[in-house]
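One protein chain is absent from this view; the other protein chains keep their places.
By letter and in written order, the chains are A, B and C; residue numbering begins at 1 in each of them.
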Amino acid sequence: MKFSNLRQRFGRGIETTAEREEEDLGLGNKIARKPGTRLINPDGTFNVIRRGRSVFAPYQNLVEMSWPRFIILNLLAYTACNLLFALGFYLIGTDHLNGVRGGLTNWGKFLECFYFSIQTFTTVGYGAIAPISAASNTLAALLALLGWVSLALVTGLFFARFSRPTRMVIFSERAIYAPYRNGLPSLQFRIANKRDTNLINLTARVVLTWLEDGDGDLKRHFHPLSLERDFVSLFPLNWTIVHPIDPASPMHGWTKADYCQRFSELLVTIEGYDRTFAQQITIHKSYTYGEMEWNVRFGPMYHEREATTELYLSRISATVAVGEEE
Amino acid sequence: MKFSNLRQRFGRGIETTAEREEEDLGLGNKIARKPGTRLINPDGTFNVIRRGRSVFAPYQNLVEMSWPRFIILNLLAYTACNLLFALGFYLIGTDHLNGVRGGLTNWGKFLECFYFSIQTFTTVGYGAIAPISAASNTLAALLALLGWVSLALVTGLFFARFSRPTRMVIFSERAIYAPYRNGLPSLQFRIANKRDTNLINLTARVVLTWLEDGDGDLKRHFHPLSLERDFVSLFPLNWTIVHPIDPASPMHGWTKADYCQRFSELLVTIEGYDRTFAQQITIHKSYTYGEMEWNVRFGPMYHEREATTELYLSRISATVAVGEEE
Amino acid sequence: MKFSNLRQRFGRGIETTAEREEEDLGLGNKIARKPGTRLINPDGTFNVIRRGRSVFAPYQNLVEMSWPRFIILNLLAYTACNLLFALGFYLIGTDHLNGVRGGLTNWGKFLECFYFSIQTFTTVGYGAIAPISAASNTLAALLALLGWVSLALVTGLFFARFSRPTRMVIFSERAIYAPYRNGLPSLQFRIANKRDTNLINLTARVVLTWLEDGDGDLKRHFHPLSLERDFVSLFPLNWTIVHPIDPASPMHGWTKADYCQRFSELLVTIEGYDRTFAQQITIHKSYTYGEMEWNVRFGPMYHEREATTELYLSRISATVAVGEEE
Partner (left out) sequence: MKFSNLRQRFGRGIETTAEREEEDLGLGNKIARKPGTRLINPDGTFNVIRRGRSVFAPYQNLVEMSWPRFIILNLLAYTACNLLFALGFYLIGTDHLNGVRGGLTNWGKFLECFYFSIQTFTTVGYGAIAPISAASNTLAALLALLGWVSLALVTGLFFARFSRPTRMVIFSERAIYAPYRNGLPSLQFRIANKRDTNLINLTARVVLTWLEDGDGDLKRHFHPLSLERDFVSLFPLNWTIVHPIDPASPMHGWTKADYCQRFSELLVTIEGYDRTFAQQITIHKSYTYGEMEWNVRFGPMYHEREATTELYLSRISATVAVGEEE
């Protein structure tokens, strides 16, 4: 108990079978009991929809929305804001602006105001058009300040989006059911690091979840899987994560059919420290029974050259049928 | 002892009843003994006022002050700074500025200087007015540099304010006194995550504090409450935090009246890791005896759809009287 | 051993007497053996000078140097850079610049070039002077780019300096030798938080260091001091850190004279998490024997108002002679 406590304190939430037979990650046993529903989507997000009490979190939204949406949004805001100020200058009157050509239609005048507004907003300020009255100067002063701030905010957002850690870890497409030591079978999947030394101190955690009849109605079960190795300090090559299906394993004695009938799903959490961004990174991934492959083993992923080692990332999912190259 | 030490080292400060019967979070037992005084305000700040030795922490103040105050402050600084430089240019003389229209009153001249100052400060630089002498050029050079730096600082502050983690965790309005397993009562409250996967590895800590007569004068007591579960690694749905009132609980045998007479207050600390901001987050909250509800239980908050689960955030405080839907 | 290991892993480096009788923080026992030399300066830096192998760490230097130096440095760089480009434009010839008034001395021409350079560097670009040839335009293009980048770097540095955590923790001027429970004496000092809720989860560590004759020559000894309480999770008020001088303490039986003759010094490390800056903070402080006060106790620092508590920061060092207000 003390130790499980202890372990929890690490903000890592690693549990091992030894400590808590059943654990539910805080999800409860009533979630997603519709057969075939997956808990974690392929992209690592949860298969949950939130309703009501809309969240106002502009920053997160702006940082997380798609690039096209973000750019369009910016262009719209940029235009809208300048149209507004253009209107302002137009209402003040173009005679307050020096350099506006004579003999223009109202629309033409408005356009001139619009262009002037943009030139001020972006602080380009050609001066071909320039404010000459108190009114126009004051408005321009406000506009320039607003421009500075909003453009800087926009570029700050650009940078924040741009500098977010890219997902550098690739997973094998499928988890495999492969023979292990002394006759035991095992569940395996493997990951690799797309780049050189940015990830260190990786921890892996795998929880099996499945549906089962508990007194009448379906209950969702969760069971952490003990791993042959759940930590690597360096990650220059690939890492195959192995759960030996020993008597202690919840899958002990399961037939291939069981995996399907129980709608089993492997919930994977990989944690590590990204040195480029100097932050802790957490990656969620799940393998459903449909994403498992049987009686194969992973093929080699790297090859020794003369004075170095070559890692072939494209081989991450490469498997060979058991019995071959035995 | 070793373990409590150990646990303290995590910068988490989680204690469990097993380790230290009485603990005071470093507050001492003489604080806030005026009956009815709450320790933690509803907004999570402490009910403490600081006197003397004023703190000069411009950054924190500017980041933490309200938006309206911040904006007004900026506008004032912006104007003040430009008025100052306008004065400079005015004293140098408008004949050092090219483009200032002739036949202007002193006030008119000063205005021109003011507008020119702003155009330089914001680096708009229309050029309708431009410095033509060494004096005016030098002043303008300083102004432009100052403008760049201060505008960038301001926008940096804007961004810092804008990009601060928003409070994403919502609490049930009240803590409830609800029946628990095998006849035991329990104290419960629940939290939910307004957004999807930004919070992971949450730890909950609850400390009960109350006033009691200790040899003559009132003493404030603190007692950590053991929780049915004090950690969840994932937080896609709601989390009900439950303290079973067993014989080990300081509230064991308390009547409803006791909670009120002892001015009891629940001090809640929720810690978790925010992935959007890649930082550890700590939320303080407190429930006073006045914010407790009796003999109810929390209603369900989520519902299973066909291939997903729906969470209704607006139901966070929804309770049903015990006995109903039993 | 395992536990000391364990504890070390926290990147906290907390040791308790139980684990290692002698520890030297990695300083060795030969450092600073000149009687009267202090290890840690009052400002928390080490009393060590580095020689040779000069360090090229521009960022750290620019962030850590004093404000006046930083500003002067910037002004110099700003001027130098523009003088350089001014020279460039001058050599190209002022006839490549439109708007330079005729009939100017060489110096006058150079000045015009200088002002134009600044107007371009700061992207003000009045246009009163503008490049009209390929040569001048190209130079201006480079200058504008350089200006953008360097001004942004400068402002980035400004912001980095500006947004560094301010030291919010104040210490009592002196450590005191005060009576403790059941007849034991104790060493005490206290700290307070200048602002509201920015610091949480504070850990205190105190190591006593002194000089002693070890077979012939002076040896510096280090000994961690066990504390009555070495962790507080909340820090709204003051925290008095107490080391009971019990038989296990290295100072057990020391006379007032011993503290002086042994040139004893208390090395204090306070660690905590700053929520405004979302980072771990470490503060070093030391009390030499000359900064100790005898047979006093700390006076109260806060007072209970009607519905709140008031903390008087100016009373941080306030002591009362033992015997009074007993």
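Everything that follows uses one rule, which is that a contact is a pair of C-beta atoms (placed from the backbone, for glycine too) under 8 Å apart; a residue touches a chain by one contact, two chains touch by 3 or more.
All values reported here derive from a predicted model rather than from experimental measurement.
S.K.: Missing chain touches which shown chains?
M.R.: A, B, C
S.K.: Touching the hidden chain in the complete assembly: which of C:48, C:104, C:184 or C:320 does that?
M.R.: Within the whole complex, the residue contacting the unshown chain is C:48.
S.K.: Out of C:76, C:91, C:104 or C:152, point to the residue that touches the absent chain in the complete complex.
M.R.: Reading the full complex, the residue touching the unseen chain is C:152.
S.K.: Going by the contact rule already stated, which one of A:94, A:137, A:198 or A:319 would touch the omitted chain in the full complex?
M.R.: Per the contact definition at the top, the residue touching the missing chain is A:198.
S.K.: Tell me where the left-out chain touches chain A, residue by residue.
M.R.: Residues in contact with the chain left out: 3, 6-7, 10, 12, 14, 16, 18, 75, 78, 82, 101, 111, 115, 118-119, 122-128, 151-152, 154-156, 158-159, 162-164, 166, 168, 170, 194-198, 200-203, 229-237, 239, 271, 273, 275-276, 278, 280, 302, 304-316.
S.K.: For chain C, which positions touch the chain that isn't shown here?
M.R.: 2, 5-6, 8-13, 25-28, 30-34, 36-37, 44-53, 55-60, 63-64, 98-99, 119-120, 123-127, 129-132, 134, 137, 140-141, 144-145, 147-149, 152-153, 156, 160, 205, 269, 277, 279-280, 282, 284
S.K.: List the residues of chain B that touch the chain left out of this view.
M.R.: The list for chain B reads 123, 125-127.
Everything below uses one rule, namely that only the chains that are shown with their structure count from here on.
S.K.: What chain sits nearest the middle when you go by CA atom centres?
M.R.: Smallest centre-to-centre distance to the global C-alpha mean: chain B.
S.K.: Counting only Cα atoms for the centres, state how far chain A is from chain C in Å.
M.R.: 36
S.K.: At least two partner chains per residue is the criterion; list those residues in chain B.
M.R.: 6, 10, 12, 119, 123-127, 152, 156, 280
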